[in-house]
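Here the complex is missing one protein chain, while the rest keep their positions.
Letters A and B name the chains as they come in the text, with residue numbers starting at 1 for each one.
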Amino acid sequence: MSHTQDKSSALGQGVMIFVYLAVLTVLEFFVAVTFNAISILLVVAVIKAALVMYYYMHVYKLNNDDGTDEHSYQFKTGTNRIGLWLFLLSDAFVFAGLMTMRINLLGLTRPHQLDQNLGLAVTAVLLVSSFFMNRGETAMSYGDVKSFMNNTLITGILGLGFFLGVVFVEWRLAAHEGLIASFGNPAVGPLGGVFYMMTGMHAFHVLTGLIFLGIVWNNARKGLYTAEKHWGVEAATVYWHFVDLVWIFFYPALYLIGKAV
Amino acid sequence: MRHFVVVGVLVILLAGLTYIGLDTIGLMPDAASAQSIPIDWMWNWQVIAISFLFSLIIVPMGYSLFVFRRKKGDTTDAEHIEGNTALEITWTVVPLFIVVAFAYMGTFSLGEVLRADPNAMVINVTARQFTWTFEYPEYGVVSNELHLPYNRQVVLKMESMDVIHSFWVPEFRVKQDVVPGRVTEYRITPTLEGSYKVRCAELCGTSHAYMENAVIVASQAEYDAWVSEQQAIAAAAQTPEGQGQIMAVKNGCVGCHSADGTPLTGPTWFGLYGSEVTLADGTTVTADDAFLEESILDPNAAIVAGFPSPSVMPPYQFTDEEIATIIAYIKTLK
Partner (left out) sequence: MKKFLATALARGLLWQFAGTLLGAGLVTGIRALMGLSVNDVFFFTEPAWVMGGFSGVIAFLLGSGAVSDWVKWARGMDTPEHHEEPYSGWEKYFHVSLDHKVIGVQYTVVALALISIGGLFALIFRTELAASGLQFLTQDLNLFGQNGLQLYNTLMSLHGMIMIVSILLGIAGIINYVVPLLIGAQDMAFPRLNAFSFWIAVPAAVLLLMSLFLGGFDTGWTGYPPLSVRAPVGMQMFFLGVFVAGWSSILGALNVIATVLRMRAKGMNAMRMPIFVWAAIATSIIALTATQFIGLSFQLVMFQRLFGMGFFDPAKGGNPVLFQHLFWFYSHPAVYVFVLPGLGVISELLPVFARKPLFGYRWIAMSSLGIALVGFVVWAHHMFTSGMNEYLRLPFMYSTLLVAIPTGVKFFSWVATLWKGKITFPTPMLFVLGAIVVFLLGGLTGPPNATVSVDLHLHDTYFIVGHFHDTIFGGFVFPFFAALYYWFPKATGRRMNETLGKLHFWLMTPSFFVLTFGMMRIGLLGMRRRIADYDAALGFDATHLALTIAGYLIGLSVLIFIYNFFASVKNGEKADGNVWNSRSPEWQVPSPMPAHNYEQPFEVVGEPYDYGLEGSQYVKFIAPAKSGHK
């Protein structure tokens, strides 16, 4: 792994991307509550996604020159990277399918039972967690295990917060407002089903991401990773950001697009 | 060169023979609707194309296998030919033209099939496991048989009460699914008198195979006669058993229960009333009013021996009077 920038500028970049993402999210929220222009929401989401893919998930690393020695760690990491990205591509189709379902069943409406502030809050939590994840990975690529562990711990706590927030606060509030997964309740139409399915599938991925983080955290504690060899950390990071990436699209789809009914 | 001439002649010969052969056997059933004309026209072109393209591949292939097979004792490899750009472009572009032609013809024939007559007669169709019900709003008639006048476009507005079914009369060609929660339309102009069957073409459960009702295309006069006969029956059916019969038709009971002893999905109603019914758990009960009422409202309460559990019969909601009429009707079936 070659460093093209020093540690503090890597940190600076992480902070900057975070600020961009935060501003864009607030913009999104503002657009949604004021004049509701779907095209703007779409453009913003795509920009956010591009930022995350490039700066947090390092998609350009797929292009790295890994040498020709098939037994070197570097070469194997290159292969692993391809494997991981192929997996993410495949997984993205699940979410694309859910999105198709949402568009087909709900069209330009969205559940009114959802609390806008809560939605923004969980989104923010996930965003902040990505920031710390990025810091953790950067630390690891400089061999700073201690800082990696601290940052990952914060990420994990935030992620857990997101997970619990969705399942125990958001779901319960929504149910309380009458948005039940329609256990035989025709009143809410497909809204409940779509909402619980999309958030549930996403939360499931957060949960697997948390497990993954736990594993690499524990292995880092055992001292298994170095600045040169930490594929496990990179994989966990990319996966975590991928889950964030999905939310970048799901958040507007559930909370912001269209008329609340 | 000689090879190409022989192959060319053989291709045309085989294509011609295949087409004539297929045409002589006759591939399609009778055409009984105006809509089948563009469809059969399109199909005929497909058969021509299939005959030709099939020969175009099979003949040179068979020829090679025969003429270019390895001679005894020869161990050398064949001539080194890697490809031929002009040829490759040809066999990409020519099929492209054929495809474009078919796309055009397909669009045209679909347009013909969908051509709507604003004066078409409307018939409401209800599909349910495992029967069809036809309602003629113009005449206030309900029937399990579809009667159509000759040469007049009808539009069927179709609804399903349960799962997806599909309306198909092979002689009419066209097929349309009947989907719960929406109304689908089916336009047809019958052009050949006769009796046909509407055959449900979408797997809809246990007795899908038997979801076939009669379709009768008759001259306007015969059709009118049938309509007035039905109207008379409906008017006369002011007795409870008459109403019960209409209920049984309307609600699709007759799809599973025959009136004459024929076995269908459910036990026949012939001779049912007052008989001893053996249940799946081995006990017997007498088929009295109470038992029939229970069987109709809660099919799972008692399963008749020899029928699957849970019951495939859907639970119905009826008022007491409605049930009484149905039972009265069942009583008459001896």
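Heads up, the rule we're going with is that a residue touches a chain if its C-beta (ideal position, glycine included) is under 8 Å from a C-beta of that chain, and two chains touch if they have at least 3 such contacts.
These figures come from a predicted structure and were not determined experimentally.
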Per the touch definition above, residue among B:10, B:49, B:192 or B:324 touching the missing chain: B:49
Chain not shown: contacting residue from A:9, A:104, A:208 or A:226: A:104
Absent-chain contact - pick from B:133, B:176, B:230 or B:295: B:176
On chain A, residues whose C-beta touches the chain left out of the figure: 69-72, 75, 78-79, 82-83, 86-87, 89-91, 93-94, 97-98, 100-101, 104-105, 181-186, 189-194, 196-197, 215, 218-219, 222, 224
Residues of chain B in contact with the chain not shown: 27-29, 36, 38-39, 42-43, 46, 49-50, 53-54, 57-58, 60-61, 64-65, 68-71, 74, 76-84, 87-88, 91-92, 95-96, 98-99, 102-103, 105-107, 109-110, 112-114, 162-164, 166, 168, 170, 173-182, 184, 197, 199-210, 212, 263, 265, 306-310
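Note that only the chains that are shown with their structure count from here on.
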Separation of chain A from chain B, taking each centre as the mean of its C-alpha atoms, in whole Å: 49
